[in-house]
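Every protein chain of the complex appears in place save one, which is left out.
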């Protein structure tokens, strides 16, 4: 087996995961994309484990660990997503914009503030 | 003996501490009238008892000194007088403060000069304290007021008994502080606090010179002890510099030209304060310093010449200003400046004995005059002589006492002022100073003007038609009561007591009267008084000051010195300050604010990227990571 | 790890199988991130994971493969589907599954792919590993987990416990923070 095959597959999977994380609006889809990326890493680990003939099986063991961590991650992630959904009736990632400057695009964002620049009041309003 | 001196200095200080801390003890009482009364009563005890003790001690010290044998030959000409009067002297060093170069010795000394002035200070202070009990009866701040007077007394005594220039300077500065606090006693009125600040700043201006003068003397002599300084062999140039610098402080404290302007304004304070500080003691401190360091001044003839010129201008100008004032207290204030200039003239003429003699008598009669004026003001409810008149029947005791005071001021025999002023004029007449003719002329003229303004004040206050002012409408439920009685007894007693030395103190120094010059000055004084009387006689309703004609306004304004100062110093400084503020506000703050605004507006551009979209951030993050990776591979 | 590496052509049997599985995996992954139907994405994910499990099998990592199926397909995807249904996923196409910065994402993903692929091809283009069955059996793997890697394993169990508690606290509405 040429190691380059699994490794290239893994690189492609990872890139696809990157695209999903960056482009998907639905938080659950983002989580799925993260899973894709994790799987790409797993494939890499297994491939290199096989290639290096690790007597301690570091690659495969680490793969198992990653799978376990992925399970934990998905559990917590979904719990968070559900909490968000319960509070906002939406899990669109780009509508969760409470951190944005003006809050204009987030429906549950803070009330509109003057975007005046250099005003003292503006400075006080933002500790 | 020195412990007695220490006690004399410390007793008023203890009174001040007790008055400040203890008069409202036990704490927790609300500010009711009863509590205020009780506090005032306590404060009066705290103030009067130690001063009385100090007076007794001082008298005992004086008697001891009078009986003691002289310690040695007089160290400088003119000192024989003190030695003759009070030959005993004592000196004690409590501690030495090592400063690294010239040590400061914490020394007190008592000799003839200081005991004399000490008696004056304690007597006047006691009189004022007693007087204040009545005068400040309803003032809730009486405790702090009397405590400050005690502190002031202590400081003045420290100056008087100081054996070391630095110790003296400490007392000197505490006096300045107390003066500030007491002038501003009624600080609710803006004018009063302004007057306090003015007094503080003007005297401070002189004190800077004074401090440097002390340093110059001390470093030249290698010691700050007064005896060491006086006996040290100091080069003439240094001496002239030092005495000139000291002269600045003297001018500041004693309200001499050109630093005289604070004194009339300081009349804003309570009248007893005017009597104590601005007539009898604090202003006397300047004269006292010159007398104390007289050998040094004698060695610096140019300084004495300058002092002579200053004194000549000051005495005549202040007397003329006094002639035109309507405010009784301001009349007295200008007369104080004038009389202090007399003393300075005596010093300049080479007779510290005459100057100190006049200082003592002046202290007595001026305190008397101020306290009497206070009683009159208390009675009338106004400072202005326009509101007074015909008071000789309603306040007979005050009238009598103030008559004595005015006589002393004019220099009429047998009042004390006659002898002391004669001594000064005689000293001037026999002076060998190059400014002697000028000084002598000014002195004689001033005698005439003094007679005039004293007569005017006397006439306008106690004679002529009574001007009964309508009393303000009393609160509902109280009857219209005209309090036609005289001031309370606690105010009358000090006036009466002070009248005695004002009248008789002259005979203590009667030893050598120059009858020639005395006659001349007496005639001149009567001439001035007569002119005023003539004018007043013609129209008792009108102010005799109208005889000055067009010159009157200038006199009333004290020759526009204040205005000149305002134009020359105050306005430019204010303008400069305003300019600095504007510069600070627009240039400095503008730069800061502009930097902030620039940053904020620049950040506004950066903020455009902060949409709150986490995916956008991660996109940027990954793109940057890729760029860095590629750059690291390509460039590395 | 130098072996006599055979040429890329002709590919061996396992290589062909792996490439086909990889093709399936990459294709279904693409569908996961591009499909307009939420549930389909999850189902494509199942296919992708399954293909990857097959890939592990080909790479002789059979234990990992079964764990992959058990955890990923049996648990994680079910959990995801559960979440999708709890958030009221609609049937049919949703128009707004892609966010605004889609083209930036495409660019970044393509760049990532380019960089990664070029790096791995440059780095491991000639690497070759002969496959020996039994490498990834339960026994050797288990013994190395419980001998060499036991400490990380224990740490991981603590992590799982923490995640469990965290998920419970997050999703239960009757547990309130201290006001």
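Labels for the chains are A, B and C, by order of writing; each one numbers its residues from 1.
Throughout what follows, a residue touches a chain if its C-beta (ideal position, glycine included) is under 8 Å from a C-beta of that chain, and two chains touch if they have at least 3 such contacts.
Everything that follows uses one rule, which is that contacts and distances are computed from a predicted model.
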Given the options "NADH-quinone oxidoreductase subunit H", "Peptide/nickel transport system ATP-binding protein", "Hydrogenase maturation factor" or "ABC transporter permease", say which is the protein name UniProt records for the missing chain. "NADH-quinone oxidoreductase subunit H"
Report, in label order, the displayed chains that the undisplayed chain touches. C
Specify the residue from the set C:86, C:131 or C:156 that touches the hidden chain. C:86
One chain isn't shown here. Among C:19, C:32, C:77 or C:170, which residue touches it? C:77
Contacting the left-out chain: of C:66, C:128 or C:153, that is C:66
Touch list for chain C against the chain that is not drawn: 37, 39-40, 43, 46, 62-63, 66-67, 69-70, 73-75, 77-79, 81-82, 85-86, 89, 91-92, 134, 137-139
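What we mean here is this: only the chains that are shown with their structure count from here on.
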Looking only at C-beta pairs in contact, point me to the busier pair out of A-C and B-C. A-C
Chain centre separation (chain A, chain B; CA means) in Å: 83
Chain A residues counted as touching two or more neighbouring chains: 18, 22-23, 93-94
Hey, what residues on chain B touch two or more of the other chains? 613, 615-616, 619, 622
Once bound in the complex, which stretches of chain C touch chain A? 1, 5, 8, 12, 14-15, 18-19, 22, 25-26, 29-30, 32-33, 38, 41-42, 45, 48-49, 52, 55-56, 58-61, 63-64, 67-68, 71-72, 75-76, 79-80, 82-84, 86-87, 94, 96-102, 104-106, 108-110, 112-113, 116-117, 120-121, 124-125, 127-131, 135-136, 140-141, 144-145, 148-149, 152-153, 156, 159-160, 162-164, 166-168, 170-171, 173
Could you pull out which chain B residues touch chain A in their complex? 593, 596-597, 600-601, 603-604, 607, 610-616, 618-619, 622
Complex contacts: residues of chain C adjacent to chain B: 99-101, 104-105, 107-108, 111-112, 115
